[in-house]
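One structure, pasted below without further comment.
In this view, the complex is presented without one of its protein chains, the others remaining in place.
As written, the chain order gives the labels A, B and C, with residue 1 at the start of each chain.
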Amino acid sequence: MKIYQVGAVRRTVATAVIGTVVLCMAARGMADDGAPIKVGILHSLSGTMAISEVSLRDVDLMAIDEINAKGGVCFTKEGKKTCHKIEPVVVDPASNWDLFAEKAKQLLLQDKVAIVFGCWTSVSRKSVLPVFEGNNGLLFYPVQYEGEECSDAVFYTGAAPNQQAIPAVEYLMSEEGGGVKKFYLLGTDYVYPRTTNKILRAMLKAKGVPEENIREEYTPFHHQDYQQIVQKIKEFSAGGKTAVISTINGDSNVPFYKEFANQGLTASDVAFSVAEDELRGMDTSALVGHLATWNYYESVDTPANKAFAAHFKEYAKKHNLPDAEHRVVDDPMEASYFGVYLWKQAVEKAGTTDVDAVRKALYGMEFAAPSGTVKIDERNHHTWRPVLVGEIKKDGQFKIIHRSKGLVKPEPWSEYTSPDKGCDWVDHKGTYEKNAK
Amino acid sequence: MRSSRQLSPLAVFLLFVTPAVRAQTAPPPAVVQQIDALATDDGTAQRAAVAALGESGDRNVIPTLEALREESLYVWTPPNGTRRMVIARDKTTVDDHEQYLLQDAYGGARLHQADGSEISAPAEELQEVSVDRRVRTAIQVVLERFKLLDSDPVVRRAAAKNLADKGDIIALEALAKAQAAEPDPAARTVIDEAYNLLKLSAPSDQDKLAAISRLGVLRSADAVPRLEELRKTASPQLQAVILPTLDHIRWWQKVNRLLYAVFSGLSLGSILVLMSLGLAITFGVMGVINMAHGELMMIGAYATFITQNWFLAHVPAQAFGFYFLAAIPLSFVAAGAAGYVLERGVIRFLYGRPLETLLATWGVSLILIQAARFWFGDLTAVAAPSWLSGGIEVIAGVQLPYNRLFIIAFTMLCVAGVYLLLLRSSAGLRIRAVMQNRAMSASMGIATNRVDAFTFALGSGLAGMAGCALTLIGNVEPDLGQNYIVDAFIVVVTGGVGKLVGTVAAALGIGWLNTFLELVTDSAVMGKVLILVFVILFLQRRPSGLFPPTGRAVEY
Amino acid sequence: MHEAILQTENLSVSFDGFRALNRLDFSIERGELRVVIGPNGAGKTTLLDAICGKVTPTEGRVLFKGQDLRGLREYQIVHLGVGRKFQTPSIYRDHTVFENLELSFKAKKTVFSTLFAQRTPTLREQIHRILELIGLQNKSGLRAGALSHGEKQWLEIGMVIVLDPDLLLIDEPVAGMTDDESEKTGELLKSIAQDQAILVIEHDMTFVRQIAKTVTVLHEGALLFEGPVDEVQRHPRVIEIYLGREKGAHAQH
Partner (left out) sequence: MEPQAPSDVSPQAPRVLAVASPDHTLRDPYRRVSAGVGLIIAALVLVVVLPLLNVIGRPLPGTEDVGAWYWISDVELNLLGRYLSYALLALGLDLIWGYTGILSLCQALFFCFGGYCMGMYLSLQTGAEGVYESTLPDFMVWNRVTELPLFWQPFHSFWFTMALIVIVPSLFAFIFGFLTFRSRVRGVYFAVLTQALAYSTWLLFNRNSMNLGGTNGLTNFKKIVPTFFGHATTFRLSEPGVQRGLYVVTALFLVAAYLLCRWITRSRLGRVLTAIRDNENRVRFSGYNPANFKLFVFTLSAALAGVAGALYVPQTGIITPGKMSVAASIDMVIWIAVGGRGTLVGAVLGALIVNAGYSYFTTHFAAYWPYFLGLLFVAVVMLIPRGLIGLPAQLRERLARSSRRGQTE
C-alpha cells in the first residue's frame, strides 16, 4: 500500500484523501487474466456459522482440485477443444448477512466469477438472492432448506422439504417406524423450523392426526436451558407412541439431548436434524438409536462413496485442516461436492461459461454422485435425490434403516401448504398457479 | 481412526452396565441352533429366532442379542475351519493389519487360543449379520424382558416402562413375576404401574376396574391417554371410576409441573450464580468490565474437554468417571492463568477506566474465540461421567438429574469458598483493603500489584470452574461464553455491584422468575425477553441494584 | 434584615442506621457569613449535602426562603439560589477557566437555550469581573486542569459566585492553601458576604477568626453551641471535644 505524503495540506483534506484511497484499494479485487475460469466460494470462515461452512469450502476446493488434476474444464469452442483450469476465489462473509450480499456483488461484478458456490443459512441465501438475480449470476446452494422459493439464479442441490422433513415423519408413522401417533415439533425460532413445521402440521392434519396430538415449541438461538421443555415433552409423551421432531439449531442440540437423557425420558423417538459433521464433536451415547433423515450418509455403501469419503480424509490431512484425523463427510458436503461437478458438466455441455447457456444445460442433467445418481430437475432448479432415514450409531455415523424407492422429485412448493403452486422455469417464469391454465 | 474418540466412552459405559464376568458354560444345543439361525437375510426368520432365544430364558444370549442389535454379530469363516457366530467389537493391530478381537456369540467372552492369546480375525473373514428395524424392535422387547431380572434396579425400571409402552400383553406374566421378586421399592412401583397399564387391555371389566383404581393410586401419567381411550368404549360402571381417576392424576401432574419448575428455577439460578461469581469479583470488586469473562469460561470448558481426552488415552477405563473431578481444579488453574496473563498484559494499565476495560477485553474475547475455533475447530461436548448421568426420581414423574443436583451443590461450595476467602481470610482482607484504598494499602506494605493480579486470577479461575460445570449440561464450543455474558452482567448489576449476597440473591431471583415466566407465557423466548424487561425496569427503580452500597462518599 | 434565609427543622439524615445528622435545628440570615465547625464526622458536610439536595433527609425539613426543599433536585435548588463549593475542587478540567465560569453563569439552562446561547457582552463583562475578583484574569484561556490547587479553589468559588446565589455553601475553602492564599480567600469571602449569605465549613481556626462573626459548632450531628468566635473558643465543651483535639492534631503536623 502506498503512503501518501501530505505535508502541510489541511488535515481534513488529507484524511478524506487517504480514506478514499484506502477504501478504493480495499474494494478493488484481483485483476482478470483470462485463461482460467474463476469461480467464487462464499462460505463463512469466521463467526458463528464457520463451524458448519468451513467444511463446505474444503469440499468445494477438493472438487476443484480433482477437476484441475484431470485437466480442468474442457469444451469445444469454435471447433477447437480447450481446457481451462478452475481458479477458486475464496472470500469470507464472516457469518454477517450483509457481508454475504457485499461479497456476492464483489464476486460477480469485480472478480467476474462464472459461478458461485456458497451459503448455508436461509438468511444468507435470501441476502444474496437479489444480487444474483439482478446481475444474472448463478449460485449453487448445497443445504436442505425450507422451500417456498423458486429462483432461476439458484440451483438447489440440498433437499426441498418434501425430500427431508416429510419422509421422516411418514416413516415414523409407518408400522416399521413404530406407528407414532403424537408429534412434538421442537425447533429454534427462525424461518427454517417455522416453515418446516408449518408444512408438517398441514401434512399431519391431512393424515388425520388430531390437533391435540401435535405440539409446537420454539426456543431462542443458543438456548441452553431445556429443563421445562423436557418436562413438557415428558407429559406430552405419556402413554408412548410419541416422536419429537427436532429442528433445533446447532449448539442447542447438546443441552437438549443431555437434559432429555438425564430426566429419564425414554418413551419417545427423536428425529434430529444433525449430520455426521455435527455429531463428530458430540458425545453420542445418549443419541444412539434416534433418527435423522438426509439424502446422503457417509455410511452409504458404494465404492464411489467410500472413495469420496476416503479422498476427503486424505485431503483434510494433506491440507492440515483442524482435527483432520476425524473429519467426516455429510449431506451438505456431498451436495456441495456434486454441485461443482454438475456445473463442470454443464459448462462442458454448453461449451461456454455463459450463465444462460449453463443454466439451460443444467436442466435435467445427471451426475453419478457418491450417493448414487442425482439429477437436476428439468424445470424447477432443485435436485432429485434419494431420501434415507438413518439411525444414529455410537460412532457418530448413521445406520441407514429406510430408503426411498429411487430418487424423490423435489417440490419447492409443498403439496400440503401450497397445493396450487408450482415452480417451472421452462414453461412459466418461475412460480405459477397450477390451476390457472 | 476416529473410533478412539468416539467408541471409548460408550465402551466404558457398557462396562458399568453389563455384568463383567459371565459363566463359561457349554451352550445348550437348542440355543446354539437358534443363534446360528440368526445368520439369514430373512427378517421373519430372524424374528422367530430372536423370540425363541427369549423363550429360552438363558441370560447368556443377552450379549448375542445386544450385538445383533448394534450389528456387531458376525459369521466368522476362518481360512481353515468351520463357520461360527462371533461378536466383534474391538479392534487390534496384528502385523500392521487391523483385526477384530473376537468374542463368543454365546456369553460374549473373548475367544482365546489354546496358549491363552486372544483370537482375532481380519475384516475379510467376517460377515456381518444385518437386521432391519423390526427385528431390532423385537430384540428390544426380548432384552427388556431379560432386563426385568437385571441386577441393576434402574435397568429393571426402564425395562418395565418400555414393556408397558410397547403394549405387549404377553409381557404381563413376566411383569407379575418380576414384581413379586423385586426388592427395590421404587422399581416395584414402576413394574406395578407397567403391569396395570397392560392389564387395562385385559378382557374382563373386573380386571380393568382393579387396574384403573391401582393406576389412580400410583398417579400414573402414562395411564391418562389410555384411560381417555378406554372411556370412549367403556361400560357405565367403568366410566364412573375412570373420570375421578383421571382428575386425580391430572391434579398430581399439575403439582409435578410446579415442583419441577421450582427445581429448575433453582438449578438455573445456581448456574447463574456460578457464572456470575467470578464476575462479581472482577467487576464488582475490582471495577473491571471483563467482556472476556465468557471466554474464560470457555477456557475452563476446553480444559475439561482436554482432561477428558487425556483420561481416555492414558487412564484405565474404570477410572474414566473421575476425569471430571480432575477437570474442576484444572479448569480453575487454566482460566486463572489466562486471567493472570490478561491482568498483567492489559488490564493493569486500565484501572479506573472501566469503559476502556470493556473495549479492550472485548477485543481479547474476539481473539480467544477465533483462536479456539482454529485449534479445536468444532462444536464438541464431553461425555458426562456415569455417576452424573441420569437422575433421582423424587416422586413419580419428577426426576431430578444428577448433573443439575451436582451443579447446585458445587455452586453452594463455591459461594461458601469465596465468602470465606474474601471475608474471613487474611488474603481476603488484603484484597478488600486494596480495592477500597489502593494508596493507603500500598503505604502499609501490601504489594498492590500482586493483589490485583491474584484477585483477577481468582475471578477468572471461578469463571473457569463455571465453564467446567457447564459442560455437564451443554456444549464445549468456541463462543460458549457469548451465550452467558449478558446474563452474567445483568445478574451482577441487579444484585448490586460489589455485593456477594446481592449476586446470589439476584441470580436465584432471576432464575426463578425466568422459569416462572416461561411457565406462564409458555414460550422460552418470551420468558427470556420479559426477564430483561423486568431487570431494566427494576434498575430504574433501584439504580444500584438489590443491595446498594451506601454512605456519604458513595456517588453512583 | 433579621430574616432567616435558610432554616433546618428537626433535620436528621441516616446512613444504614448511622445518624449523620440528629434532629438539627439551624438557621442563617440574609447577608450573614456563618462558619460551621466540628470534629470529623460531626455532620458538617452532610448538612451541606442535605441543604443542596445531594442527600434526602430521613426526617425533618430544610426551608430556603421559606420554601421546603424536600423532593427538589440539586439543579432546582441551585436555581432557587443556593450555590455549592466542594471540599476538593470540583471544576471542569478540560475546559478553559473562562468556559468554566461561562458554564456556571446565571442564565437559562435548558437544553435549547444553551444550544442557542451567545457570548453576550454582558456575559463577558461579568465573567471578567469575577476573573478579577478571584485573581485569574490572566489565565482566562488556560485549561482549568493546569491550574494550581489554590487557583482551582478560587475558580470554584468564582463558579459559585457567578451563579449569583443568595446562599453560598462553601466546604473547606482553604484546605491545602498557603497562609497567603488563605488570607486572600478570606478577604474574597468577606467581600461577597456583603450581598449574600455564606455558610462556610472550616477547620482552620486562624481562618475562622479572620472571617467569622458567628460560629456554629456541630457534634455528632447535633448543635453543640452557637455564638461569636470568642465565646466559642472559651466554651468548655467545645474545647473538650474539638479545640483540644484540634490543637493536638496541629501539633502532629
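Here is the rule we go by: a residue touches a chain if its C-beta (ideal position, glycine included) is under 8 Å from a C-beta of that chain, and two chains touch if they have at least 3 such contacts.
All values derive from a computational prediction rather than experimental measurement.
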Residue, one of C:109, C:128 or C:209, that touches the chain absent here: C:109
Residue touching the undisplayed chain, where the options are C:60, C:83, C:150 or C:221: C:83
Touch criterion as defined above, residue of B:120, B:365 or B:411 at the omitted chain: B:365
Residue in contact with the excluded chain [from A:50, A:173 or A:186]: A:50
Residue of B:68, B:497 or B:546 touching the missing chain in the full complex: B:497
Which residue of C:4, C:117 or C:239 touches the chain not shown here: C:117
Interface residues of chain B (partner: the chain not displayed): 283, 286-287, 289, 291, 346, 349-356, 358-360, 362-367, 369-371, 482, 486, 489-490, 493, 497-498, 525, 528-529, 532-533, 535-537, 539-541, 543, 553-556
Interface with the unshown chain - residue positions in chain C: 52, 73-76, 78-79, 83-84, 86-88, 90-96, 98-99, 102-104, 106, 109-111, 114-117, 141, 143, 145, 159, 163
Residues belonging to chain A that touch the chain removed from view: 10-13, 15-17, 19-20, 22-29, 31-32, 45-47, 50, 90-94, 96-99, 101-103, 105-106, 109-110, 121-123, 126-127, 129-131, 134, 146, 148-151, 189-191, 194-195, 198, 218, 220-221, 430-431
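The rule we apply is simple: only the chains that are shown with their structure count from here on.
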Chain A and chain B: spacing of chain centres that average the CA atoms, whole Å: 31
Of chain A, residues touching chain B in the complex: 46, 48, 50-51, 54, 176-178, 189, 217-220, 222-225, 227-229, 231, 234-235, 238-241, 250-251, 254-255, 258-259, 261-264, 266-267, 277-278, 280-285, 288, 321-323, 325-326, 328, 391, 393-396, 399, 401-402
Contacting residues of chain B [partner chain A, same complex]: 1-3, 5-7, 9-10, 13, 70-71, 132-134, 137, 158, 161-162, 164-167, 221-226, 253, 257, 260-261, 263-264, 267-268, 271, 370, 373-384, 389-391, 393, 397, 399, 401-404, 472-480, 482-483, 515, 518-519, 523-525, 528
